[in-house]
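Have a look at the structure below, then the notes.
Note that this complex is displayed minus one protein chain, with the remaining chains in position.
In this document, chain identifiers A, B and C correspond to the written order of the chains, with residue numbering beginning at 1 in each.
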Amino acid sequence: MPTILGQNQYGKAENRVVRITRDGDTHHIKDLNVSVALSGDMDDVHYSGSNAHVLPTDTTKNTVYAFAKEYGIDSAEQFGIHLARHFVTSQEPIHRARIRIEEYAWERIETSDGNSKFIGADEVKHSFVRKGQETRTTQITFDGERWQVVSGLKDLVVMNSTNSEFWGYVKDKYTTLQEAYDRILATQVAAQWRYGWSSDEERMPNWDKSYAQARKHMLQAFAETYSLSLQQTLYQMGSRIINSRSEIDEIRFSLPNKHHFLVDLEPFGLKNDNEVYFAADRPYGLIEATVLRDGVEPQIPVDMTNL
Amino acid sequence: MPTILGQNQYGKAENRVVRITRDGDTHHIKDLNVSVALSGDMDDVHYSGSNAHVLPTDTTKNTVYAFAKEYGIDSAEQFGIHLARHFVTSQEPIHRARIRIEEYAWERIETSDGNSKFIGADEVKHSFVRKGQETRTTQITFDGERWQVVSGLKDLVVMNSTNSEFWGYVKDKYTTLQEAYDRILATQVAAQWRYGWSSDEERMPNWDKSYAQARKHMLQAFAETYSLSLQQTLYQMGSRIINSRSEIDEIRFSLPNKHHFLVDLEPFGLKNDNEVYFAADRPYGLIEATVLRDGVEPQIPVDMTNL
Amino acid sequence: MPTILGQNQYGKAENRVVRITRDGDTHHIKDLNVSVALSGDMDDVHYSGSNAHVLPTDTTKNTVYAFAKEYGIDSAEQFGIHLARHFVTSQEPIHRARIRIEEYAWERIETSDGNSKFIGADEVKHSFVRKGQETRTTQITFDGERWQVVSGLKDLVVMNSTNSEFWGYVKDKYTTLQEAYDRILATQVAAQWRYGWSSDEERMPNWDKSYAQARKHMLQAFAETYSLSLQQTLYQMGSRIINSRSEIDEIRFSLPNKHHFLVDLEPFGLKNDNEVYFAADRPYGLIEATVLRDGVEPQIPVDMTNL
Partner (left out) sequence: MPTILGQNQYGKAENRVVRITRDGDTHHIKDLNVSVALSGDMDDVHYSGSNAHVLPTDTTKNTVYAFAKEYGIDSAEQFGIHLARHFVTSQEPIHRARIRIEEYAWERIETSDGNSKFIGADEVKHSFVRKGQETRTTQITFDGERWQVVSGLKDLVVMNSTNSEFWGYVKDKYTTLQEAYDRILATQVAAQWRYGWSSDEERMPNWDKSYAQARKHMLQAFAETYSLSLQQTLYQMGSRIINSRSEIDEIRFSLPNKHHFLVDLEPFGLKNDNEVYFAADRPYGLIEATVLRDGVEPQIPVDMTNL
């Protein structure tokens, strides 16, 4: 047979699970989108259609929901670890499991502001509004021995309205861009960071704290960097996380340069003193890079995707 | 001629304007998506292609950017009023202007938390993160005499994890639904409310305060209503706004019932005590209604759209 | 009570139904997205939460699937008529039903090309590829006596690479646009046309033939009109349909002017003789108008939406 099978994986993608936990009248919510990808001894199903080694994708879906009950959802990472371990250890033909999770944050609706004089003005503890900012992501991979955890976020849109310049670049025959000494710098952050944790013998990071801290450092580095290029800002964002969080070894960013063009108001007799901008859609600059702790091997692939 | 022209309008849609205002080192940001629709004496351009009455859509775009400089952007509503007045009063063939605006909220990136020991640890006042929750909307219509202002929001996702029931409904031969005595109630709110203000002689509402208050009452009514149907919750949300805000006469909601189905875990020997839910996409219930002050004429059309 | 209920409707939206019909080995496919909206005597459910008049949205979903079996799907329009009639005539509190349908077209995968020398080289009659061009739409409304059928399409993207000009327009202080004597004209057609048929006593149109003919006339009018403005092209598209199809009384278009800007290549020593264009996203001109048969009353609302 002149053709052969290469890397392959399968599973149920985008299982939307909401888990409510009750602490008396106070409810807590976890809202995840879980995707399962399994691989292993799967030649037969490709070559002949024999499903003898195939745990149905429907079963992987059921497992997600059953585990939400059996283990609860402490964090997206912890939940993914439960799932990955289960698939690899319970099914002989399955040698590797990759669990990807998106998490949507919710916050409580405030009802006890003193102004709410209507029915039920006591504080309500089961009502939520979706936060709607970034989506938290994680990817858990397990091969039976080693763990790889790559967590991150996407769709976090940030802007500096000053402290950004761009000049001193290469000019060739197709260059028309004017140098800029005070411009808007805006991007929609997609970031994925890899934890050093890789074995059940090591102490597991505090996933939620680590997420909150990585996010905070990233935002602060973005805000505090006087930027001569988006590449420089990216590196600052990454290195501050690596320097601040010993549990994180590597981070990769995909940062679209969301151009805000100063509008030429001179035809209307007006001066635009960095006040009025056109927010463009396409094309956009796209800056991608990995920042890593000196001495570690990079593992995050060039093209990050989550779901 | 056996065919004639009916209602028509034209203009530039989705002009993305960002306005920065500087108060010393402290910057403020307004981020709008502005759509212009003009109508009037426009038969000729449709029948013969004569553009003699047509102010180009490109000019309406330029006007948006010029006005962002000339008038600033106090609120989306105020900005739309400037634009609508201009088009109707400056061009004889234009008899009516409708300005639609989406507004995206931003919040400051916090940098002065004491933990930020890196370069520039003073508080940064020009760095923002997009809030990412609901999109605020407004529609301003002006015919040279009367104003109509319909403001609102969309994509505000809310959930009650209890205090919702659904039973006692009609059962016909196609009914299989089981009655529910404790269910999740979740929706993605799209709301548009019409202000009573309609004339330059009347005192204009405080648009920003009115928005914040309408939003707050809507959320609180959602949270505090013990719901026997989404229709009942909708009515409570609307009536609380009408009763609390004298400047608002009418509100229309489009509320998808974002179904969260309790997962059957019995095949796995597990009991699901309102803990684990499948968040479904389609189909969804869709509940739409207008709530209005007794005695006023409804004006918001059945199919609300914004952009 | 100072607030009252206005127009309201409810039902299950976006029921995705696929119906396979077998004619021996030859299969046929209908692929619809059906949304139900019912209204009538529904005050109680809004005011008190009593569901005594409420047929559950879940039941309306079941009815869609049951009717796909009981009546088959001859056309989207015919299917919607069955559904609307059922809801209004079978439930006393329901006074009006509005059924909206999107239809996705499929075409057969060609297998008998003589080159297919692999297994099963006979023509396969159960394999399809989604056509992927426009989405066909319809909206059926029935109040127990009168029918209104508004059919149409959306997302049909068309382009003329010449025979379009734009000049002779109004110039004010904000006008900077240069006149154009040979430009690209491109748009993404959304159209909805209303049939004159309104009563069971009248002979029903051939819905599929009427759709195909309306689409053909619309495309031909777009292609054959030497355009001085998109408004003129719109009117030609509409009037040709009205003039050619006696069963259609009214049509409304929403036509975004998908701008293709000639790129300035002079800085690179190149002449751009209407060859290289930048296809812009936002903003875009938006031209909307109704064309109707002389003497009929317009009924299609200003803001067309489908789903």
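Everything below uses one rule, namely that a contact is a pair of C-beta atoms (placed from the backbone, for glycine too) under 8 Å apart; a residue touches a chain by one contact, two chains touch by 3 or more.
These numbers were taken from a predicted model, which means no experiment stands behind them.
Trainee: Using the touch definition up top, pick the residue from A:Thr59, A:Gln78, A:Gln148 or A:Gln213 that touches the left-out chain.
Mentor: Touching the chain that is not displayed is residue A:Thr59.
Trainee: Looking at the whole complex, which of A:Ile81, A:Val124, A:Ala191 or A:Leu234 touches the chain that is not displayed?
Mentor: A:Leu234
Trainee: In the full complex, which bits of chain B touch the chain not displayed? Write them out.
Mentor: Touch with the absent chain occurs at residues 173-174, 176, 267-268, 281-282.
Trainee: Which residue numbers on chain C touch the omitted chain?
Mentor: 16-21, 27, 29, 31, 62, 65-66, 68-70, 106, 109-111, 113, 115-116, 118-121, 124, 126-134, 155-163, 184, 216, 219-226, 240, 260, 263, 265, 267-268, 270, 272, 274-281
Trainee: By the contact criterion defined above, which parts of chain A meet the unshown chain? Give residue numbers in ascending order.
Mentor: 1-16, 35, 37, 42, 45-59, 61-63, 66, 90-91, 93, 166-172, 174-177, 227-229, 231-232, 234-235, 238-239, 242-243, 250, 252, 256-257, 282-294, 298, 301-305
Convention: only the chains that are shown with their structure count from here on.
Trainee: Highest contact-pair count belongs to which two chains?
Mentor: After tallying contacts for each pair, the winner is B-C.
Trainee: Any idea how many Å lie between the Cα centroids of chain A and chain B?
Mentor: Their C-alpha centroids are separated by 28 Å.
Trainee: Between chain B and chain C, tell me the centre distance in angstrom, where each centre is the average of that chain's C-alpha atoms.
Mentor: Chain centres of chain B and chain C, defined by C-alpha means, are spaced 25 Å apart.
Trainee: Just the number, please: Cα centre separation of chain A and chain C in whole Å.
Mentor: So the centroids are 37 Å from each other.
Trainee: Note the residues in chain C that touch 2 or more other chains, in rising order.
Mentor: 174, 176, 282
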